[in-house]
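Before we start, here is the structure in question, set down as structure tokens.
Shown here: the complex without one of its protein chains, the others still in place.
Now for chain A:
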């Protein structure tokens, strides 16, 4: 760069260069501000992965001028009001646009991980649900499906005598009477189908020697693996999560029964997790022909709670007949899947192995580091031969350890690589991104600072079903829907980054 420097310029330039080189240059760039609505403000979340320091998207300006080799033709100046100007060599100034970041930008970029929360606010929120219902005029059948973990979160703030089933009845009454939903389901039957498909896939992979298989129900984990650990993708089960199985059942199976096209049903889910919004937005779950998604809108437990407050609905007041047995609306309600409050994926696999193994097996459980990381081993009772090794692994830090264990140790030399290859690995891992699993999801109700105590209460409430639904009925119906031409599998793709981390090449 040719220029006449004054000492002052030199010092400025030196400081600037030094800041750039020492990687402290971000002080000079505008930080990205994201607006969180009250209900969506995340607090006290152990395992939340926050957006990157600076989204790199704003600095990707297309520059039509071809710069001279080795010569900087423009610089960026900041005026007193904080506006950014691009100044070219001919001293003409152009005010730079404020960066606009869309969900697609976020999905296509590995600059941040799980920043879905801030981006999805406007496209999937309870306000969007209310707006849709207000403008609907009976054109689409409004359906809402609720996760049992969300019901548990609501139940935990009520007296312990109130069961999950009673909470479901109260929420159902609210959704029908106050909001105008035609059908209110819980999502456990979809999970029943998902678990069966999951077991079927495990068996396929075992026969093809493609183990371990890792759970696919947690969108935080999927998102993280796609962006940061693409080497894990072949191991992740391709079975749809309960939410997306529900999407398929509502839009296509029920749609056919009701003689409705997919876009004539408006499907909302209530989830313990923000990242479920991201999952529902995946292009795999969108029908181009009808321009509709399998799940149109995902709201969190917190947002459902907010809607009840806004409408003056008191969940502590019983509704008529809430303890009576009732005829199921299409799907069996509140199926308990014993194992974990995050969906019992490992337990389903364990049950399957025990049931199908030719000789009796004995199970043992070992806590690896904390309650969020447990190993399950199945041994032949007589011979002692280990036939299955699985793990339950929750939370970001444990997830790192599973990734290390399952990974093949690329880049290692000599001794350690050999040792790693000799180890017996896992056959199955139930992975969840949140510590304590889905009952502690980012979308759950929050209570004060004592997050752990509160999570225990939610866990307790989760298992107070108040009703036992015959699994036989569920199995029969599951068999029926799984015999239809419905798609219960999906796919993943590595998000390659051309812009990882920093725009500066070192």
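We take it that a residue touches a chain if its C-beta (ideal position, glycine included) is under 8 Å from a C-beta of that chain, and two chains touch if they have at least 3 such contacts; residues count from 1.
Following the convention adopted for this analysis, contacts and distances are computed from a predicted model.
Asker: Given that one chain of this complex has been left out, which of "Large ribosomal subunit protein mL40", "Probable cytosolic iron-sulfur protein assembly protein 1", "Cell cycle control protein" or "Acyl carrier protein" is its protein name according to UniProt?
Answerer: The record for the missing subunit names the protein "Probable cytosolic iron-sulfur protein assembly protein 1".
Asker: From the list A:311, A:385, A:452 or A:493, which touches the chain that is not on show?
Answerer: Only one of A:311, A:385, A:452 or A:493 touches the chain omitted from view, namely A:452.
Asker: Taking the full complex into account, find the residue in A:127, A:182 or A:228 that is in contact with the omitted chain.
Answerer: Of the candidates A:127, A:182 or A:228, A:228 is in touch with the missing chain.
Asker: Among A:200, A:261, A:397 or A:489, single out the residue that touches the unshown chain.
Answerer: A:397
Asker: Which one, A:369, A:385 or A:493, makes contact with the chain that was left out?
Answerer: From the options A:369, A:385 or A:493, the contact with the absent chain belongs to A:369.
Asker: Which chain A residues would touch the chain omitted from the figure, given the whole complex?
Answerer: 15, 18, 21-24, 26-27, 46, 48-50, 52-53, 113, 228, 369, 396-398, 400-401, 403-404, 411-416, 419, 435, 452, 500-502, 506
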